[in-house]
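For this depiction, one protein chain was excluded, whereas all remaining protein chains were kept in their positions.
This part shows subunit A:
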């Protein structure tokens, strides 16, 4: 990342083309309102939704859908480009520091935008603490490892503590109240609500200014709403759609999506699944493949915790140690 990097992903919706621009190409306002009601706010979202799904929107006929798709194609080019251009696009990626320098080093700078990061581990390993720390670090200026952006926090377990945000903000020398202002918080009530929220999120994100979406945890409501083997298939499908939507949003709006996951016990586990103590993350392969970076957290000695990369498209395997403290996630100090 050079200093002269493209800054307009930050200010306003510079690179985000909103659906309102389709009006100029002949789509009437009413249809655009319908699109927005369905949570589609930007033209790139239109491009990523299939015609089938667009037709399912209340009030849009197949003919309309064709027209909309055609118009969107004119505005956004989604064809082949040379990898060099892709490289330029990747320059907009911002790495958000996790608060612990060795953790950042392991991730080659921190958790990156335009990608989904999943963190899983047993209870008390620091997943929620990490989420809180990221809420604050995402607001730091870029030269301090932050992303200078707002945070959307979807809480499914009821573990969000604004008081912690105050403490963590103190550690970084930030104004606690302003930090809280920059976090958009919602408590998801059930898995369907969780999915609807993502649509709402589209509206927020299209205004620009968001850099981090945290879902803590992604799976807990799904686990509750769908029970038994019979509904497992449906659960996985819904989960998949949910994740795919989140992932697309991350790429379109240059945000980092940070997911927390739970673990399930596997009494009969053999060495097949190489997780440390016979526990494997919930969500199966759907969740495993949806997130680009996966990190396992486990408890070390005393108040140390160990993070290990399980899957990453760019970082080599590695481990690092961190401690949980009043300032969130911190380096092990000697």
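FYI, a contact is a pair of C-beta atoms (placed from the backbone, for glycine too) under 8 Å apart; a residue touches a chain by one contact, two chains touch by 3 or more; residues count from 1.
The rule is simple: contacts and distances are computed from a predicted model.
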{"item": "Hidden chain of the complex, named as in its UniProt record, picked from \"DNA-dependent ATPase\", \"Mediator of RNA polymerase II transcription subunit 17\", \"E3 ubiquitin ligase complex SCF subunit sconC\" or \"SKP1-like protein\"", "value": "\"DNA-dependent ATPase\""}
{"item": "Residue among A:104, A:118 or A:252 touching the omitted chain", "value": "A:104"}
{"item": "Identified contact with the non-displayed chain, of A:173, A:230 or A:302", "value": "A:173"}
{"item": "Chain not shown: contacting residue from A:207, A:236 or A:310", "value": "A:207"}
{"item": "Absent chain, residues of subunit A that touch it", "value": "1-4, 7, 10-12, 26, 28-30, 52, 55-56, 59-64, 95, 97, 101-102, 104-105, 108-110, 139-141, 143-145, 148-150, 169, 172-176, 178-179, 181-182, 185-187, 204, 207-209, 318, 321, 332, 334"}
